[in-house]
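A single protein chain has been omitted from the complex, and every remaining protein chain is retained in its original position.
Order as written gives the chain letters A and B; numbering starts at 1 within each chain.
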Amino acid sequence: MQTEIIVAGFGGQGVLFAGQVLAYAAMDHGLHVTWIPSYGPEMRGGTANCTVIIADEEIGAPLVKHPKAVIALNRPSLDKYEPLVTAGGLLLVNASLIDRPVAREDVQAVYVPANEIAERLGDKRLTNMVMVGALLGATGVLEMNAVQESLKAHLPAKHHRLLPANYQALEEGAQIARETLAQAA
Amino acid sequence: MAEAALRAGCEAYFGYPITPQTELLEHMAARMPELGRAFVQAESEVAAINMVYGAACTGKRVMTSSSSPGVSLMMEGLSYIAGTEVPAVIIDVMRGGPGLGNIAPAQADYHQMVHGGGHGDYKQIVLAPASVQEAIDLTVLAFDLAEKYRSIAVVLADGSLGQMMEPAELPPMQPLKKGAPEWAVTGEPGRPRRQLTSIYLQPEDEETTNIRLLRRWMEIEANEVRYQGYYLEDAEIVLVGFGTSGRVALSAVRQARAEGIRAGLLRPISLSPFPTEAVKAAAQSAKAMLVVEMNAGQMLTDVKLAVQGACPVDFYGRMGGVVPLPDEVLAEIRRLHANPPADLNGHTRAAWLDRLELVRGGN
Partner (left out) sequence: MVITDTQNAKVVYERPESLTDISTHYCPGCTHGTAHRLVAEVLDEMGRREHSIGVASVGCSVFSYNYFDMDFVQAAHGRAPAMATGVKRVFPDRTVYTYQGDGDLASIGMAEIMHAAGRGENITVVFLNNAIYGMTGGQMAPTTLPGMKTTSSPLGRDVETQGMPLKMSEILATLDATAYVVRRSLHNPAEIRKAKKALRTAFEVQERGLGFSMVELLSSCPTNWGINPLESLTFIEDKMVPAYPLGDYKVLEAVKAMKVKGA
């Protein structure tokens, strides 16, 4: 069993760190995991992305063409990855910056006003954590408390005062995802 | 890998900056002086490998690291090290080529490292890690094997290992060895002089050396073959891939299994000595084999030699720094499964190039 997640957005949106939080949480909880940032032509256009694969067995390729889940933090990321998500997969859309709906009907879309939530929580840098929370709410890939523990373990001590806000961001993202899925069901 | 090397007791590092392995040199630059060990940034890869050569003659654990174009420059030194029968560890983080090429992950140094490079009759141990953990473990093993067989041991990695994060455990810090091997040139008083050289002016003497090297190599072949098999028990389509392309092949094999295709993977860990017997054994029950590489089919030759016609051997590779995706390999498995070729008759690569055009057009 393996889950491939691509986190994509502009440089500066915390794309790589969002992936690392997932990777650390998976590692801390005894799962196999790979994290690899994009390189080469994919870096054109000022977008950054990383691929995280979480599995309960040895992981093969660290890069995949068709991920199970995509966190799209901006419009170019949605345009790029919408066609690539596996059928039945998950598209987590940062609705604050993406002004179009998901066109595909064979994937689950979750719209999260992540920037607004982050700013309401006091720091727009929490946007990525809201989206990670949505991923956790929409899938069972990792437990919420696993991610929170790992965040605490790997965030430098000087940033620990930001932990409550990060936890809140994760929770709010998860809540939106759960509501979306409940409506869809 | 750098940290693994110094924990394995590496006492001297000599290198020259080249992407994508400069982080390794930088780590050594910080850590080696901290531990009171030798670090020199050489003026060139030529100088670096000759510094390694000198330090290796003292019997200490020593190493260098580089990437493909830099390793090309080291070939002279490698031949001398092999001819002098001193142990040394080389890490080669391969990049796209030939020429200056690019800095993307590739596997095109297979020939250079496995089949030769330097002049003269010599072989060197070549280990190919597929994960961060294996990169650590094989670096440590390289020092052990180099020392045991007075041989060059190469860790042949590619750039994607350097970019990737994976859980991995570093070995504990080994205490440095005391004393020196009985052949080492150490300037130690109170014993007859020792000399280390690779010159044997009398052809018969050189031949004696060649025979000694070959016999030692046969011992290495008998004892140090390493590979990992996946789903080989009932595999009809057997993939062979090393390092990163081995990982990609593993993903494709799993996808094929999910579709009901009995695919398996043999991932050579020691490229030299090559797991000839294991490949041969896997070929006996296979309908077809598929070699997957990030080059134009450099290992393909070794696989074909091992298989000796027991089954058709097909090839899929990407070159120039392109990492194949599992889907590309899966398509190849499906093709071989649906239509197992009776015979490939030596046109393996021509047909592959035709298929590759379609894949590239599709991208």
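One rule holds in what follows: a residue touches a chain if its C-beta (ideal position, glycine included) is under 8 Å from a C-beta of that chain, and two chains touch if they have at least 3 such contacts.
From a predicted model like this one, the values you see are computed outputs, not experimental measurements.
Participant: Check the whole complex and report which displayed chains the hidden chain contacts.
Facilitator: Contacts of the omitted chain with visible chains: B.
Participant: Out of B:5, B:29 or B:55, which touches the unshown chain?
Facilitator: Selected residue, touching the omitted chain: B:55.
Participant: So which of B:20, B:77 or B:241 would be touching the chain we can't see?
Facilitator: B:77
Participant: At which residues does chain B meet the chain that is not included here?
Facilitator: Answer for chain B: residues 11-12, 14, 38, 40, 42-44, 46-48, 50-58, 60, 62, 76-77, 80, 84, 185-190, 193-199 touch the chain left out.
As a convention for this text, only the chains that are shown with their structure count from here on.
Participant: Please work out the Cα centroid separation of chain A and chain B, and write it as a whole number of Å.
Facilitator: 36
Participant: Provide the residue numbers of chain A that touch chain B in the complex, in ascending order.
Facilitator: Touch list, chain A to chain B: 20, 23, 27, 32-37, 39-40, 58-66.
Participant: Inside the complex, what are the residues of chain B that reach chain A?
Facilitator: The contact residues of chain B facing chain A are 104, 160, 163-167, 244, 247-254, 321, 323, 325-327.
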